[in-house]
Structure formats: structure tokens, C-alpha cells
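With one protein chain removed, the remaining protein chains of the complex are shown where they sit.
Think of it as A, B and C in the order they're written, each chain with its own count starting at 1.
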Amino acid sequence: MSKRTIGILTGGGDCPGLNAAIRGIAKTSILDYGWNVIGIQDGYYGLMNDLKRELTFKDVSNILPLGGTILGTSNKANPFASLEEGKKPIDVSDRVVENLEKWNIDALFCIGGDGTHAIAHQLSKKYPNIIGVPKTIDNDLMCTEQTFGFDTACSFVTESLDRIHSTAQSHHRVMVIEVMGRYAGWIALEGGIAGGGDIILIPEMPFSWKKVVESVKVRSKLGKRFSIVVVSEGAHPDGEDMVVREVIKDSPDPLRLGGIGEMVADRIEKETGHESRYTVLGHLQRGGSPSFFDRILATRYGVAAARLAKENDFGKMVALRGTDIVSASIEAATEGLKLVTPDMELIKAAKSVGTSFGV
Amino acid sequence: MSKRTIGILTGGGDCPGLNAAIRGIAKTSILDYGWNVIGIQDGYYGLMNDLKRELTFKDVSNILPLGGTILGTSNKANPFASLEEGKKPIDVSDRVVENLEKWNIDALFCIGGDGTHAIAHQLSKKYPNIIGVPKTIDNDLMCTEQTFGFDTACSFVTESLDRIHSTAQSHHRVMVIEVMGRYAGWIALEGGIAGGGDIILIPEMPFSWKKVVESVKVRSKLGKRFSIVVVSEGAHPDGEDMVVREVIKDSPDPLRLGGIGEMVADRIEKETGHESRYTVLGHLQRGGSPSFFDRILATRYGVAAARLAKENDFGKMVALRGTDIVSASIEAATEGLKLVTPDMELIKAAKSVGTSFGV
Amino acid sequence: MSKRTIGILTGGGDCPGLNAAIRGIAKTSILDYGWNVIGIQDGYYGLMNDLKRELTFKDVSNILPLGGTILGTSNKANPFASLEEGKKPIDVSDRVVENLEKWNIDALFCIGGDGTHAIAHQLSKKYPNIIGVPKTIDNDLMCTEQTFGFDTACSFVTESLDRIHSTAQSHHRVMVIEVMGRYAGWIALEGGIAGGGDIILIPEMPFSWKKVVESVKVRSKLGKRFSIVVVSEGAHPDGEDMVVREVIKDSPDPLRLGGIGEMVADRIEKETGHESRYTVLGHLQRGGSPSFFDRILATRYGVAAARLAKENDFGKMVALRGTDIVSASIEAATEGLKLVTPDMELIKAAKSVGTSFGV
Partner (left out) sequence: MSKRTIGILTGGGDCPGLNAAIRGIAKTSILDYGWNVIGIQDGYYGLMNDLKRELTFKDVSNILPLGGTILGTSNKANPFASLEEGKKPIDVSDRVVENLEKWNIDALFCIGGDGTHAIAHQLSKKYPNIIGVPKTIDNDLMCTEQTFGFDTACSFVTESLDRIHSTAQSHHRVMVIEVMGRYAGWIALEGGIAGGGDIILIPEMPFSWKKVVESVKVRSKLGKRFSIVVVSEGAHPDGEDMVVREVIKDSPDPLRLGGIGEMVADRIEKETGHESRYTVLGHLQRGGSPSFFDRILATRYGVAAARLAKENDFGKMVALRGTDIVSASIEAATEGLKLVTPDMELIKAAKSVGTSFGV
């Protein structure tokens, strides 16, 4: 192959650093390898529906600090269970492969989280020249120590807790902050530690109402008239299920979690008599300019992904190990989710500085 | 009076700039006039319950950038309708006046919004040496062009809209952001203009569902696949009431508004078919370090308030007029709320740059 | 005139809010009046050298939060003393008028500071259909209470002082921060008050070395082992001239000030024995996304400027008076600079909270 053509798509929820990763792949492809770059619009939806455009060097200049993705994204489109064509999901993956061939795409870069990589893995059985790039604010992808987007999301959580602190102290209130993370507690755990959360509730450590209430009361007895509670959207009491806000039929991730923050605030107010308020950080965690860390990580991922393609090392996802960028098989990366383990050093460190996990 | 003693309290909801105002009053009193300064804790609650401490120069040093209030606040305590002593609210204002006399307070500074000033006005009939300092993020106080806290709150709304923009664009979504403001639309209006909101809904301009939906559709036809809708918590459709989240019995402000953001997102999704999401900014708007503007304004208010006391010009609230700090009678300041008027220049300017108000 | 064509240029130094003002003029012109809009590139340089392009609605969409100016700017180009064509400055203003007529420009909008408005005033004698829009981070323009850019610059100064505080306190150092402002002390004064500067030195109040040193020593005696000194680039000791870093020949503003910060730090260290360091904020003050306040002000200015053109009310500059947008004659606005007066309320307020001006 003298002059290759590559395609890039971004799938799943919005995440800071997507443009930095696109830029990394595209600039390396154009400058180092002299390839053509095609941007596929709106994730797998664009692959299925012929939405694409060339990405020139100018198109990817100055996009490093921008939040969002210049390519658009979709978190419903699935070539193996397409909802577009009728009421029942159908498999249009053959059409997708035809499109890739018709467009002369020599390598496809899928930037996304576990849903995007699961589809990429399935697709790679029909079209093997796929490289994965891990992004998600939830940091729940296996085979990599960190995904880009996580640092920015946690930075926002940290700043938000700083803001909330002043109100909590001034009003002697319990302030409950519900954060994202789906089935993983990483954002609540790390954002919560950095923001000085007094109680942190995460899905991997189902909590006891009694212990949560007790923690607030103990602080109160020590003269601390306020408490900050950081609740992961997937947190739930021991023996109960996660709070599901909405069931999205036929979606790759069919549940939308949320609502536990309000429940926690109500219960604490009722059982302790302390005025309690809750705030749901919501989509603010997904947007905005990527942090220093995420810009570096996404750039390195992008450059390394292009290099994997150059070396014809397909079926791989780029990954972080220590200070190195390495790669893992997409298959291994999609075999489960990377979750918090209750006995990890980070949990112990949090406990050592006084954090309660309500267990 | 050779050496006076003054008392300072902060009442109502948390608001950035409270510490700057306390510092302004206290430093001027200590440095310029050589007075003693007493900090009354938790607003009127402290006046009623004997909670106070001396404020030294050191106590008010380095507090300028801090959010919240070092004095604590309460937004329920009312000496004319105290809930503390029994089930039925009773008038304990005589006890409050006794306390002020017992503590040798020569002047009382009440920093707060309309609730705090309404009580101050009542109290001034029994204890006339009162000076008011206007604070509220809602900017709805009469007789002043601006209250401190508003600039910081709107700055946060603006930054939040910047963040939300990237997600809206990437996902081609309608993003609805619910902001504070109670009965006044100032935060939604000014934060919304500065953040580039496409549709802004405020209580003073009851909206039409038809027009709101139409605005989204018109944008869609022009090729804009996303919209940002900024909704004041008190916004409501024409002919309907505000959405009341909670009724707080016997409170100075008995209604807690909120919930309209979710309703707007649901309705737009249902009627346009565009994916819609909502975010409630909540208490994040009240916290954090005060902005440049609010630090200056609160400092000037504090210094001017001390000067009013020096001149025995009581029963007044400091106020901003143009670039000048002036004063108004507390009575006049509490005769109503300062609301947005639909034909004001700011509304017209917003329309000129393409903003819809759903009317 | 059924369908007008207007031209917009931005002149002078970079300033946050320029794009918001361009957007305000252009959107109002297109949406409200149906006019054509021409963007003239690189300020007066583009007028002289035929650099222009149409600005469509899409061109001015999503530019509200962007720092800088999409039109480019120049702070040397002057049609009445052009340096482009040879060694001696020559008058090319007739060519500029020819260009404006050739391009069918019915109204020219000049967004800039005192230099830009001085040229606009001269030009208006040959081509009267000019509207001025006041921008400058220095806030030194007459006839308006505020220019956009000032709030953003001061916000940055405030944040920088917050940062510097921690180092000053930890190291028990005198930290000197040199800020912009040219001949006016507004940035140092307001940024300095908001950032809690202990000593503020401005050009309008030539300082005494003795008093500056004394202020540091007094703080030291009170147990404060650090001091923050905010120095305007034009500040100078009584009886001495401003520190001129560079003389720019034939430029509208021929002097570049700066260097006084280093001198102040050296002198304090030498005379007090306290370790002293200086930092020059420099161009960081000019860049970045405009603040909430500046976005609102620039938008309102832009809309109001377009309206003046609609009403054929030329030779005017839009201006802020209290909460209103008004207009003033460009001539009056260029008759001098708006400077700090030593007896103004703001200076007194700063003194009341303990600030020294070294006088």
C-alpha cells in the first residue's frame, strides 16, 4: 500500500479529549505517513448511512483545546442491531463493510468506550483493520490504566465540591452531589477524594443506610456541622438495585442511572434532622475543554494508534501502562468493565484521611 | 459615642461576596473609626439565641476570596415569627432588641436579600440603628442596580453553557439548563445571553409551548442540529403557575421553585423528536470564590455601609447607581422585587442576536 | 437605501470581547435590518490594502466565547501616517475613502480604543458614516463608564493575585506584580483591590519610595511577613518619568511602558532586607475567553451600534451610562484619557480596607 486512506469515527457519549485524539491520528497520518484521512460523521451511524468527509491538515488544526467532537457522535447506532431501518433491530454490518471497501478505507479508527469497542470487536471479524482508542469519562475500560476524559470530569467534580463546600459550611447543611460513572465508582471515588468528600458512595461498595446516617451524626458530634456526600449514579444500598431513571430499549447501554442523590439527601434529612440538599452534576461533567492531562493522553493515544496502523498491528486498542503507551487486544478490552475493588490502596488512603464509604 | 460597637449578620441563602462585605465593614470600622466589631452567627438566629463573637482585624484578613460566610447564615430564622420555641411561630423581636442593647451594639449591619431586608425594616421600628447591605445572586432587590453575588452566579452559568455547548453540538441534542432566580429572570437572561442560549425562558415572560417548539424546529431547518435552552426556575407557560417543588411552612419565602427544566426537555423531545436532556445547575450557582466584579462591589458596599453608620444615617441600604455607591431607604428597597421588563433594552438586544423567548 | 452594506474593523491591541461585538453588529445587521456585512481584515491596514471578506450569519455564529478577533487587528496602521509605502509616513486617507466607496460601504464600524477612535474621528471628516465601539482592557476611554475587555483583564489579575498569595505567604516574601494599563491605573487599582493587594502603585498617584518601603515595614511589624504589591506599568516615583521599555517610531502610541515592577522589587529587597520577587502578567491579560460581564457589554454595544447606523446617527461612539447603553460623539471621546482621580470613592474604599498607595 503506497498511499493509504484511513477512517476515523467517535462513538458513545461526549468526552473531553476526542478532538485531541482525532488530531493526533490525523496529523500523524498526514505528516508522518502521507495518508488520506476520512472523518466518519456521528459514529457508527455515519458508517451505516454514508456520512463522511475528508479531513485536511487545516481541519484538524486548532481543535486541540475544543470540547466535544468535530465528527459528531451517536450513542445508539449499532450496525449489528440497527434501529434505523424499521421497528425491529436488524443487522446491517455487511453494508458497513461494503461502505468501508467502497470508500477504500485501509484502516478504521474507533474512538470510544466499552460500547464502541464491543461493536468494533464484532466488526473486526468481518473487517479486521480496526484500531481502538479508549475514551470515557467513567474510566471503566479494561486493559488501560486510564482513559482520556476522566481527568477532566474529575477536575470538574473537584471544583464543584470546592464550590459546594462554602454553602455547606455557611448553612451547616449536608450537601449531596450525584456524579456520573455508570457501573463504576471511579469518578465519585477520585473526584470525591480530591474535593474532600466526607462520605463517598460507589456501586462497588453497596452502602448501609445506617452507616451513612451514623457518619453524618459522628461528624456532628465532633462539631462539624456540615457534611459533603459524593454519590455515584450507580451507588445503591446493600441488597437493593441501582436506581434506574429510564430504560432505553434496544440501546447498547439500555439503562440510564440516576436519582440516588435525591434519595440519599432525603433519607439523611429525615433521619438526622440536618437540612440536606442535593445537586446532580449531570452533563457538565462531559463537556468543556480537556484538561492538561487529557490533552496529553489523547494526543499520545492518537499518535500511537496511527503507528499501530502503520505497522499493520490491527485488532488492537492503544492503552496506558505507567508512563508508557502500549496496546492490548480489543477483544480483551471488552471482556468486562474495570471496577473499583474495595481493598485497593486508593480506598485505604481515602479511609486514612477520614472518608466514610457507608459500609 | 467615643468608641462604638457594631454588629454584623448575614442572612438568607449563600452568596459569593459575603466575606468581602463583612471584611469591608469590619476593616473600615477598625482601621478608620476604631470601633469594636461583633460578628453575629447564623443570621437572625444568632440574634435570637445569643450567638456572637468578636471580629478582630486578623479574623477578617485573607477572607476576601472565600465563598460562603464566616458568620454562618440561616434562611428560616425570623424574630417576628420564630419557629424555634414551639409549634406556632411567635414574635421574639423584643428579646432581640434586648440582646442588642445588652451587647451594647450601637449599629447593626444586615447583609442579605429581600427577606433579610424585610425583617430589618420591621426591626428598625424597635431598633432604628440598622444599615442594610444588598446581596443576592438573583439581583432582584429594588433601589440598587446590582447586588453582589449576581456576577459570580452568572459567570458560572456562562461557563456551564460553554461546557454544555460541546455536548449539544456533538450529539445534535437539545440541552435544557435550569438556573436559579426565584421570581426574577435576571440570571437566566444575562447568563443566557452571555452563554449564547438559543431560547431563554423567564418568569416575567410566560412562554408558549408552541413558540418554544417552533424555535427549535426553525433552528433545525436552518441546519442547526442542536439548541441550548436556558430556563429560569420560575419560568412557566402562559396561563399556568410556576412549578413548586416544595412548600416550606411559615418560612419567609415559603415556596421552593424548580422542575420546569425537566418539563421543558420532555416536551421538546416529544414534540420535535430531537433527543433532549436537562441539567439543573442548583447550588453550584451559590458557591465558590466571588468574581472580580463581586469582590469590588461587596468591598465598596461594606466600606460605604460603615460610613453611613459613622454619619448616623440609619435605616438605609447601600446601593449601586452607575459607578457610584449611594443609599436608599430600607423601606423603599423592600416594597417589591426588581423584575425584568419585557420591553427593556437587554431583551431587545438578545432578540437582535437571535434569542427566542418563547413568546 | 433599501439594502445597506456595512463594514466592520477591529483596531489596536487584542482584547477579550471583540468577537462578541462583531457578532452583535453583524447579527443585528443581518437579522433585524437585512444588510450585507463586510469584515475588513487587520484593522485600518485592511482598509488601506483592500483586505476584506463577506461575513455571513454562519461566520459570526459560535464566536461569542472566543478571545481575539476573527478579523485580525493591527496597532500600527494609520491611514493618515502610513508606514507601508516608504520610509516617511504618508497620508493615504483618500485611498481609504475611495476603497469604502468602491466597496459600497454605507457605514463603517470601528471597534477599538483611543488610537482607533482618534483615527476614526479624523477619517469622519472625509467619510462621515462612522460608528465607534469602545474596547480596551485599560478602561481609559472617555465618555463611557466602561469598555469591554476591562472586566476580563481584571478577572485575570485577580486570579493571578490569588495564586501569588500562596507563594508570598509560604515564603514570607514581597511579591510584586506588574500589570498593564498604559497611562491609566484602572487595572492595577481594581484588579489590585479585588486580589487583596497590600500596596497599589498607579501612574495617577506618583509614589514615594520612602512610603512604599515604610508600608512593607509596617506590615512586617504587625506580624505580616509577606506583602503583595500591584504595580501599573505606568507607575513611577514622584518627580520621575514612567519607565519606557521601547520607543516605537511613528506609531500612534509611540511608547511601550514596563519594567517598573522589577525596579520596585529590587528597591524593596534592598531597603527592607525582605526577599522580593516580581512577575509581569503581560499578554496573558489580553487573551482568553471574555468574561460574563464583557460578553454582555460587547453584545449590547454591538447591537446598539447597528441601531445607530440604522438611525443614521453617525459620528457617534456607543457608551455605557449606569445600566443604559447611550452614545457620545467620537470627537468628545477622543479629547483625552479617562484617568483615576486620587480622591475618588474607589481610592478611599481601598484605603479603608488597608491598601497603601505609596503616597
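One rule holds in what follows: contacts are C-beta pairs under 8 Å (C-beta built on N, C-alpha and C of every residue); 3 or more make two chains touch, one makes a residue touch a chain.
On a predicted model such as this, the values are computed, not experimentally measured, just so you know.
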**Prompt:** Can you list the shown chains that the hidden chain touches?
**Reply:** A, C
**Touch with the omitted chain, as defined above, among A:70, A:96 or A:154** = A:154
**Request:** Would you indicate which residue among A:64, A:77 or A:216 is in contact with the undisplayed chain?
**Result:** A:64
**Message:** For the chain not shown, which residue from C:143, C:200 or C:280 touches it across the whole complex?
**Reply:** C:280
**Asked** Which chain A residues touch the hidden chain?
**Response** 23-24, 27-28, 31-32, 62, 64-65, 145, 151, 154-155, 157-158, 162, 165, 190-191, 193-194, 196, 289, 291-293, 295-296, 299-300, 302-304, 306, 321-325, 345-346, 348-349, 352-354
**Prompt:** Where does chain C touch the missing chain, residue by residue?
**Reply:** 10, 13-14, 16, 18, 42, 66-69, 72-75, 156, 160, 162-167, 169-172, 175, 277-280, 282-284, 286-288
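Operating definition for what follows: only the chains that are shown with their structure count from here on.
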**Item:** Touching both chain B and chain C (chains)
**Value:** none
**Request:** List the interface residue numbers of chain A and of chain B, divide the shared ones by all numbers used, and answer same when the ratio is over half, different when under half.
**Result:** same
**Relative to chain C, chain with the most remote C-alpha centre** = A
**Prompt:** Approximately how many whole Å separate the CA-defined centres of chain B and chain C?
**Reply:** 31
**Message:** I'd like to verify one number: the distance from the centre of chain A to the centre of chain C, where each centre is the average of its C-alpha atoms, in whole angstrom.
**Reply:** 42
**Request:** Mind checking the centre-to-centre distance between chain A and chain B? Centres are C-alpha means, answer in whole Å.
**Result:** 35
**Request:** Mind pulling the residue numbers of chain B that touch at least two other chains?
**Result:** 162, 165
